[in-house]
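This report refers to the structure that appears directly beneath it.
With one protein chain held back, the other chains of the complex are shown just where they sit.
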Amino acid sequence: MTTDQAAQLLKQFRAGAISLEHTLGAFQSAPVAELGFAAVDTHRALRKGFPEVIFGAGKTPEQVVRIATKLAEQKQPVLVTRITPLHARAIRRKFKHAVHHVEARCVTIAKPPLPKRPGIIAILCAGTSDIPVAEEAAITADIMGNRVERLFDVGVAGLHRLLNRFAQIQQANVLVVVAGMEGALPSVVAGLVAKPVIAVPTSIGYGASFGGIAALLGMLNSCGSGVTVVNIDNGFGAGYAAAQINALCSPP
Amino acid sequence: MTTDQAAQLLKQFRAGAISLEHTLGAFQSAPVAELGFAAVDTHRALRKGFPEVIFGAGKTPEQVVRIATKLAEQKQPVLVTRITPLHARAIRRKFKHAVHHVEARCVTIAKPPLPKRPGIIAILCAGTSDIPVAEEAAITADIMGNRVERLFDVGVAGLHRLLNRFAQIQQANVLVVVAGMEGALPSVVAGLVAKPVIAVPTSIGYGASFGGIAALLGMLNSCGSGVTVVNIDNGFGAGYAAAQINALCSPP
Amino acid sequence: MTTDQAAQLLKQFRAGAISLEHTLGAFQSAPVAELGFAAVDTHRALRKGFPEVIFGAGKTPEQVVRIATKLAEQKQPVLVTRITPLHARAIRRKFKHAVHHVEARCVTIAKPPLPKRPGIIAILCAGTSDIPVAEEAAITADIMGNRVERLFDVGVAGLHRLLNRFAQIQQANVLVVVAGMEGALPSVVAGLVAKPVIAVPTSIGYGASFGGIAALLGMLNSCGSGVTVVNIDNGFGAGYAAAQINALCSPP
Amino acid sequence: MTTDQAAQLLKQFRAGAISLEHTLGAFQSAPVAELGFAAVDTHRALRKGFPEVIFGAGKTPEQVVRIATKLAEQKQPVLVTRITPLHARAIRRKFKHAVHHVEARCVTIAKPPLPKRPGIIAILCAGTSDIPVAEEAAITADIMGNRVERLFDVGVAGLHRLLNRFAQIQQANVLVVVAGMEGALPSVVAGLVAKPVIAVPTSIGYGASFGGIAALLGMLNSCGSGVTVVNIDNGFGAGYAAAQINALCSPP
Amino acid sequence: MTTDQAAQLLKQFRAGAISLEHTLGAFQSAPVAELGFAAVDTHRALRKGFPEVIFGAGKTPEQVVRIATKLAEQKQPVLVTRITPLHARAIRRKFKHAVHHVEARCVTIAKPPLPKRPGIIAILCAGTSDIPVAEEAAITADIMGNRVERLFDVGVAGLHRLLNRFAQIQQANVLVVVAGMEGALPSVVAGLVAKPVIAVPTSIGYGASFGGIAALLGMLNSCGSGVTVVNIDNGFGAGYAAAQINALCSPP
Amino acid sequence: MTTDQAAQLLKQFRAGAISLEHTLGAFQSAPVAELGFAAVDTHRALRKGFPEVIFGAGKTPEQVVRIATKLAEQKQPVLVTRITPLHARAIRRKFKHAVHHVEARCVTIAKPPLPKRPGIIAILCAGTSDIPVAEEAAITADIMGNRVERLFDVGVAGLHRLLNRFAQIQQANVLVVVAGMEGALPSVVAGLVAKPVIAVPTSIGYGASFGGIAALLGMLNSCGSGVTVVNIDNGFGAGYAAAQINALCSPP
Amino acid sequence: MTTDQAAQLLKQFRAGAISLEHTLGAFQSAPVAELGFAAVDTHRALRKGFPEVIFGAGKTPEQVVRIATKLAEQKQPVLVTRITPLHARAIRRKFKHAVHHVEARCVTIAKPPLPKRPGIIAILCAGTSDIPVAEEAAITADIMGNRVERLFDVGVAGLHRLLNRFAQIQQANVLVVVAGMEGALPSVVAGLVAKPVIAVPTSIGYGASFGGIAALLGMLNSCGSGVTVVNIDNGFGAGYAAAQINALCSPP
Partner (left out) sequence: MTTDQAAQLLKQFRAGAISLEHTLGAFQSAPVAELGFAAVDTHRALRKGFPEVIFGAGKTPEQVVRIATKLAEQKQPVLVTRITPLHARAIRRKFKHAVHHVEARCVTIAKPPLPKRPGIIAILCAGTSDIPVAEEAAITADIMGNRVERLFDVGVAGLHRLLNRFAQIQQANVLVVVAGMEGALPSVVAGLVAKPVIAVPTSIGYGASFGGIAALLGMLNSCGSGVTVVNIDNGFGAGYAAAQINALCSPP
């Protein structure tokens, strides 16, 4: 129930158009609407260009298509993450202009695309094996209306690869830094910039990497101030948080 | 070496004022300055009001006083975290206007304080035991020139405490959400706002909380989009990251 | 050996109908019966409608059919959990009226079904991926003679979904709350009701969810009073415990 | 806001006694009351005898006394858990009839005590070292208006100690089973009864008991149906859940 | 080099039949033989009937056949553990009288079998799923010349199953107790007998059983005196240790 | 209730000396005695010299003295483990001939000592820091009537120290091998003998020894056949198991 | 930029051949070259025979071939590790003289091979299952220009196998010791030599070996001085470190 609707209700009640019981019931039977946050959430999404996102893993292709259809009907840009080729095929049968980002395991439906905000989100990754996670972050930030700069394969074992990109790193508003194995890259990057660094540990590695735990712990213990961390392989979450930050500082 | 200094050097060399060896040596003996990032970092700190921070734990009171003195000489605001009363006493003997934030285990020296940016950083915590960590975040964000709103003891076991503060939560630019035990608060908060949420797990709890691991894992697996996480009990890190984000969107 | 049987035995002995050795042997050769608990257990199962349950995992289809046949001969309702389609097919070849609950990975044979107790067991789950575990709990509680109310996909990321179902939640005698990832739902539910909440962590999630450890720890550390927890993915155990509780308070 | 208060408000509004803005504001500024659950919670506590509980750990004696005073003013029974002798002394200075349960590390203020429900809650523990946790469960259940039967030191290493108490075990409505080390007692008890068993792992043990992890895992993996588990050393939680269950089946 | 051989060497040297260098070299070039333990080991195996054992996992069928052939040539009984059907088939092609123990995943070649020692080794297991590990222990103890008594499916959830076998349990010299899930059976058994109990955790279970860790920890923390533990699923190790113990007390 | 006692009871009943109710009650009120295992246990302890053992940790000096007194009254040898000097002093005030084994943290009261069995139990330990645990094993085995041979500080880093004691190692019936850090000693010892080896991991070490986990895992994964393992620092358990084994093979 | 190139640049600037902006830009746009380490690294590789190494896992056959081609063009020896047969086939189609080391899962292209340094690197492994990891170390050390001595299947369960190779062990400059299960071999070897021992834990084992954690912890806690450790199954890393050490002490 919006403020307008509530005022309308009260006026009708005062006018005798509706009974005390009915008015009371309307307030009591709709606690969520009274709080207003669900509706606001939806409106904000439309207004600010933050699309609803479908987590594809564990959903059938049919389920995904059905949800995507509902979102597309509302002219919202659609992002489906963690999909298999089966999901992609089913979506593209329905939406001809849907794009399958193979490496990022995503599908996007965004026609026309959202206008891009001025600020840049830099996505760095340490090695080639980290690219799928980095791409998930990049696609997420991109569809949410952000300009994305990719700086891949700049791990700390060859520091010069990173330092060569120093100017680009400096210009970004937010930095998403993706790394597996020992996950040292975010610490080094955070030492070079005064911008928020979102660290994404990946499950790349073997033995005592324990599926990304080594990288995760490394990032949580980063000596670089201002580093925050998301779950292992959670490129989407990092891209989403980066977009939220960039939205704050670069109004469209 | 700044660009200006480098140009000056080259001009002197061309003018014959300095030798080839000397010029070459200047470039080769100062690789850091040549890269430019260390110097820039320092300048930015002065210009943007992000002070150097002294991690007090493991340092003697004397060491802390010495570093603080050096910073204070440069008219920089000083923040010392993770201190004992011994550190506080030593600092206050030297700096009469230093403030000892007992609950946050911090000392600040900031006279005059930095002007405050317009945006608000909200600091929420789930229970009274989480307040020291929340205060560390608040003091950090405050000394870095941000307006801070404290919303303490709003854990999910009594959801109404949180919903009562809904308006305040909505107005913040960034939210730092501190919680121990199962660490569920950031998920609920992230469902209510479209702003960046920085989650801070605390070591509050017993048994299977394992010193904060339960809260940490809960936050890393948050179903709320846009949640990023810092180390257990790392109020400073969260306050610092929140300040970096707020600095992006609210230029002084 | 029941008390009646024991008294009968002693009387026969005194009457000289049976020898000292035989009497002594009867007491000594049946220690379990003398304790009375095995027999009582069986009788109670028949009388109160708590069926024997077959854990299908690690048993061959033939073994499962054989045990089910034995139970069915005693007119007991049969529940087989953790089955594969192969088990289901083998059982249905033998029992035409057996029902294969595909999502819950269960088979039930209950003709006629047990009469339902008056109280309601509510089964909540946070996301669609948690439904198989929630269904296992629901099928278990149902076949044990309970009315079950399903409230699925009411996770804390969109709190209004949960609050919309507030009335239904309040009416239940017992609540089984199923959630993966950070497992925050039981804490929020326990804050809303004064009834026993049985929390079921699921293995849904990735990275630092560690196959359900994050959800398990979250639930064990729940700040909501009255929350008890079962093993990861143990829908059956939760449904069984809920039925035991409901049986206490709603005599048939 | 109660239903009565809301109706009153609407009537005043219709009568013109208060403005539209004021009425609208009253509904919007009190979302919790509009939802109705917080108030209901409080009323239920008074009506059903489930007192508010103060977790003493991490609170100062003064804080605890202040909260206790507030509760006592409302004639509610008071339970303070995890206290030190300092807390106890402070409380007893203020409340002469407060009782310090030394072994359970609790204080209770309950004058007059709540009337007892008919059903029995049995509290079992495996060894003498587990008694403090078992006592915390017992005190909790007792102050919440339940009759408690203590069966201590009945661990599985000497099975006859347990079997000797068979009759008492059978009579309870709910069983709280407390054990450290390998935590095997709940499995054995659950095999003997058809009532809900709440298992409490304790931190008793050394080496590979890892502060209660061994017992916790043992209980989560119990082969006994109907066993639910609480956090390590969480006697309060188990007593509270047991009281909630017993309240369902034994109306006062 | 045996003592006899060494004495012979010294006599030849004194007799001048061999040179100083040769004698010195013989002692220096055979450090192992000089220690005497390798040779003794081999002899003891032949004399006492403890066969060499081939760990099949990670070896090709050809490798296993080759080692088995070498052992068989020395008229030693052969045990191959952790095999696949492929291994079994390859061995049986070569050794017609080899026996494939399908459930225990072993092959034995023992014609004629070793004479049996008088004492009995009891092998208990908690559930049907634990039988493969229990069988591995049984086959191992059997081929090493021991009489084995199998007591399967006697887990603690139905205590009467175990107590019914009380007499058999009492008669054994050594008890191997196999259990998964919470691994409580060894504690209960150790409380009933004064004989060595060797506990074998199995990987049977799911969720928080963590592949046998729960059972392993339970057994290591057993409150039953005299319980020793082997690796998860290590039926062979338990059978071997039991045979070593039984060999001490029942000379052939 | 022994068989004789039961027969006596039945005869009295037949003779009319006792009533049906009384007879029935006797059988029903003493389920343990009817099973016969508790009593037998007690008698066996007296007959075979296996004393009851008091675990001192977590018991008050008074409690320990009271239990010790009860055992001493029955002329049983008394062993109290894991004591503090306070316990020792309290015991020695009461029992003048009690012996405080400072290093092993034990007290023994055994006057006269049990006659020693012929077989030898060898107690080896890797380093000097492991001696307290090794001594606990030694004192336990000794008071249970066994001859103990101590071989301390024979860790694998200096293999010759172990090989020098080869003859002694060979002569033992059972070997208790105590080691911290990497816990490699049991593997090496088990390769040298054909006797049961009981491995005891200790908490000696730092960093990645994780309080004995490294040693525990090493021993559980030992490549030496016939190695069984007890809990970290559980010298008592190893000494007890060794005594049980030695009792089998060396009748007094 | 080398020193020569920098001097040349400065001279041209002084001669007026290039502008101030260009000169300044050259220094500022090539920070890495100014530091000189990237180039030096490459040159050192050629000069000292340390080849670049391609980690095959997670790369497509095409990617691997492309990188290998680039390295081969520079006449550098090529090592590709962690490959599948698909990678090997693709490489050998392009490079006829490439060698596929099946057991070590490596391909090498080294024609002509590097001249061998005089010192020997000994590669020991405990069991046959550890050979693939040991071979990876051996191939790595070999292609880097070292003489390698293989001592396989010398685990501590049969100590004489190791002691028999004592002379060979003594002669090596560096020892790579590979072991799974309890990982005890490096401790024993380090007790026998005064040379650097590089320990490689393998994932060989089952149950509580936890995929190599047991061996890893054992090696990190080794009581043998001078043992350093690499990641689980990281034969390449050990071979590489051994080659670096041997290069120090045996100049070609």
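Which chain is which? They are A, B, C, D, E, F and G, in the order written, and residues in each are numbered from 1.
The rule is short, and it goes like this: a residue touches a chain if its C-beta (ideal position, glycine included) is under 8 Å from a C-beta of that chain, and two chains touch if they have at least 3 such contacts.
No experiment lies behind these values; they were computed from the predicted model shown.
Chemist: Checking the contacts here: which visible chains does the omitted one touch?
Modeler: A, B, E, F, G
Chemist: Which candidate, B:K59, B:H100 or B:R147, sits in contact with the chain we can't see?
Modeler: B:K59
Chemist: Determine and list the chain G residues touching the chain excluded from the picture.
Modeler: Here the touching residues of chain G are 35, 37, 41, 44-45, 48, 50, 53, 119, 163, 166, 173-174, 192, 194-196, 198, 216, 220-221, 225-232, 237-238, 240-241, 244-245, 248-249.
Chemist: In the full complex, which residues of chain B touch the absent chain?
Modeler: 31-32, 35, 37-38, 57-59, 63, 201, 203, 211-213, 216, 231-234
Chemist: Could you please point out the chain E residues that touch the chain left off the display?
Modeler: Its contact residues with the unshown chain are 3, 6-7, 10-11, 13-14, 20, 23-24, 27-28, 31, 34-36.
The rule we apply is simple: only the chains that are shown with their structure count from here on.
Chemist: By label order, what chains touch chain D and chain F together?
Modeler: Touches both chain D and chain F: C, E.
Chemist: Name the chain whose C-alpha centroid is most distant from the C-alpha centroid of chain E.
Modeler: Here the answer is chain B, farthest from chain E.
Chemist: Please identify the chain with the largest separation between its CA centroid and the CA centroid of chain F.
Modeler: Greatest centre separation from chain F goes to chain A.
Chemist: Using mean CA coordinates as chain centres, what's the chain B-chain C distance in Å?
Modeler: 50
Chemist: Among the residues of chain C, pick out those that touch two or more other chains and give their numbers.
Modeler: 31, 35, 37, 158-159, 163, 166, 192, 207-209, 213, 216, 220-221, 225, 231-232
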